[in-house]
Each structure stands twice: as C-alpha cells, then as structure tokens.
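First the structure, in the form of structure tokens, and then the observations on it.
Of the protein chains in this complex, one is absent; all others appear in place.
Showing subunit A:
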C-alpha cells in the first residue's frame, strides 16, 4: 500500500469560527485505493474536515491537497475526479432512478480519458448497487436504504478517483446498513478508488476501514489500523474471579501476571476465572475520554 500514490494530503489544517477552533493541527494522508475512516464523537469536526476536502468550505489555515489540487481552488476538471456521496432528502423526487443517473452521468462525459471512461453506464451501476428492480421507479418512492444506495450510485457515476462519504449510514436500519457496508466493501476490493468516510460508529469503522483516524475536539488523537489502535493504547483487560464464595473484579493492563499471582497465592481456591481482553471499543472510549480530559485541563 505504501508504494501507492498519495491522493490526499492534509497538513496542519485549522478551522476557526470566531474565536473557537473547530479543527486544530489536523494532519493525515491517504494513498490510492485506501479506505480511510474518520471516527469520532458528534461535534468532533468530522464533517468540517470532509467538507474542506470536498471544496465546500474554506479553511482558516493549513495545507490541503486533494488529487494534487487545493480544493479551495479546484476547477470543474478536478470536480469530475472527485465523488461526493450526499445524503438525499427529497431532491429529484420526481425523477426516475435510471433517468437521474444517466442525466448526472452526462456531465462527466467531457472528462473521459483513454485510461478512464466516464461516466459509468447507468444500468451497470444500478445493478452494482442493487437497485435493478427500482430502476424505473421515482426517487421519492424509494425506501431509506434504497435512497442511500442511489446516493452512492450518484457519487460514483463519474467514476471518481476519490470518494467522500459523510455519515453514510446515519439513520439506516440494520439491514440497510449491512447492505451498505457490502457495497462499500465491494468498491474497496477493486482497489482503484480511494474512499474517505466519516462515522461515529466504531464497529462500522472497524469493518470498513484500512485505516482509522480518531478525531476528538478538533484534533487527530490516533491514526492506524484497528489492530494498531488497540495496541497503541494498552486498553485494560478485565479479570474476574471468586474466592471463598465472594466475587472479585479487577481492571489491569497486566492480566496474565495478575492471574499468575492469584494462583500462586490461593491455588485451587480460585473459581470462575474470567479474563476479558480490552476490545477496540474500550480502546476508543479510553482514547476519547483521555483526550477530553486533556482538552478540559488546557
């Protein structure tokens, strides 16, 4: 992965509204074909970050480079290489699914190159996102999950090199969410398109992302694969046992040693021993808590 081209480079990004810093010194990179997930609680600055990269918002300071261009000065040619998955609400309600995809795709035809034929064929895209049966339905007749699939299809219709998705599964039921994850995984498998998505759902980040950036209070507090994050912060394991009919429970980063000590001291008198390893969720929560208390101390 590291030999792939850098398509997204953010350095010292800052965003300030009035006197409040919404983002401070945010830096990260993404390489071609990577699935990057911006994870963080609500209000952490995820949407602001993604909108700056989409070219929809002007930053206060820092360097941002998306596909070799500063999004604040991105022209239409740049725009044609970037896909944005917007959350539809009731726009284009009278349009039929295929009609809308064909129409929006037609803007990309002028940006077709020898290497990349633009846009995707509407029918092929409809099949890919699983809307074959709804192809001739009006957009307003679609269910929430179907609409979101259409949103993805619209984001992809120009065959972008980089796709942005802001909270793509917010408000979806579990089944629709699962279907959506499969769609993104399928896209990621092809390895062509770089994907940047935001979520506040840890399980989603773990499932989809090659790399997770944890954003809290406008700063990146962790950056790595799910496994790296779990290692980076030695989350506390939980050890529980019974002795003489009483239950005990202790949190520790050294669970093996604790268990060894227990047996050394009490031998067979120890019962119901259970060691629960720190999960990524615990890691995430302790990360966010730690950052919050540091933020409050400052």
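Everything below uses one rule, namely that a contact is a pair of C-beta atoms (placed from the backbone, for glycine too) under 8 Å apart; a residue touches a chain by one contact, two chains touch by 3 or more; residues count from 1.
To be clear about the criterion, contacts and distances are computed from a predicted model.
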Undepicted complex member, UniProt protein name, chosen from "ABC-2 type transport system permease protein", "Anion-transporting ATPase", "Phosphoribosylformylglycinamidine synthase subunit PurS" or "NADH-ubiquinone oxidoreductase subunit L": "ABC-2 type transport system permease protein"
From the list A:154, A:176, A:205 or A:262, which touches the chain that is not on show? A:154
Of A:6, A:86 or A:285, which residue touches the hidden chain? A:86
Taking the full complex into account, what residues of subunit A touch the chain not shown? 47-48, 50-51, 54, 56-57, 76-77, 79-80, 84, 86-92, 94-95, 99, 103-104, 106-111, 154, 158, 166
